[in-house]
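Removed: one protein chain of the complex. Kept in place: all other protein chains.
So, subunit A:
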Amino acid sequence: MTEKAIIMRAVNKYYGAFHALKDIDLTVDRGERIVICGPSGSGKSTLIRTINQLEAIESGTIIVDEIELTAGGDNVTKVRQDVGMVFQSFNLFPHMTVLENCVLAPMKSRKVSRTEAEATARQYLERVKIPEQADKYPAQLSGGQQQRVAIARALCMKPRIMLFDEPTSALDPEMVKEVLDTMIDLAREGMTMLCVTHEMEFARAVADRVIFMDKGVIVEENAPDAFFNNPVNERLQNFLGQIA
């Protein structure tokens, strides 16, 4: 059996007349770590948001963990249980404590008991190194701590795939490292990860494959060394020149 975490075939997405994703084909192996980069408006965030259907697609097929997302029924719910997501702006629930943020979805969606959900939550808060913040509200935490809570919250659903949508772009520079370290730990444990990020150090350290997108198309993809040292496409060469 081939262990494919995600299969995307001929995926097209439009915003009105704007063609955001053009015939995207992408296959992700289980345990693979992929970094997606590209200029703003290139469709990289849209791409990962189609994987848990935060964005519906107009045509094509997406299969996540052997569940066909586009087939309807409660497939979307099943896929979302299996796919965690971390956002640029954290999106923690401000009216709940850190612990409540972490137990809500396991209790409501996975129907886990409160005792079990809280035990799991404390375990993951420990792993992102903020167990002592469990009873605080998000506004009482720094940006880096909030993003680590967001990662723990997603992990509490015990997902098999994690999506990161520019997880460090809204952080002050001194907080970027703590979040990246958390992500690197996760990568080392074998989590399947898709990260939209411009943190090239992170890409070099953990990515199996780096993807460059421009104007809704996957322009180039390669292992990090080849990607950074021998970029083929001219637009990628320009892009790497700008962010270096």
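To be clear about the criterion, contacts are C-beta pairs under 8 Å (C-beta built on N, C-alpha and C of every residue); 3 or more make two chains touch, one makes a residue touch a chain; residues count from 1.
The definition used in the following text is that contacts and distances are computed from a predicted model.
A.B. asks: Identify the UniProt protein name of the omitted chain, choosing among "Ligase-associated DNA damage response exonuclease", "Aspartate carbamoyltransferase regulatory chain", "Tryptophan synthase beta chain" or "Amino acid ABC transporter permease".
C.D. replies: The missing chain's protein name, per its UniProt entry, is "Amino acid ABC transporter permease".
A.B. asks: With the full complex in mind, choose from A:F87, A:Y124, A:F202 or A:F227 the residue touching the hidden chain.
C.D. replies: Selected residue, touching the omitted chain: A:F87.
A.B. asks: Among the options A:M8, A:M157, A:V179 or A:L236, which residue touches the chain absent from this view?
C.D. replies: A:M157
A.B. asks: One chain isn't shown here. Among A:S59, A:S109 or A:S169, which residue touches it?
C.D. replies: A:S109
A.B. asks: For subunit A, which residues lie in contact with the unshown chain of the complex?
C.D. replies: Residues 52, 54, 77, 80-81, 83-85, 87, 89, 91-95, 104-105, 108-109, 150, 153-154, 157 of subunit A touch the chain that is not shown.
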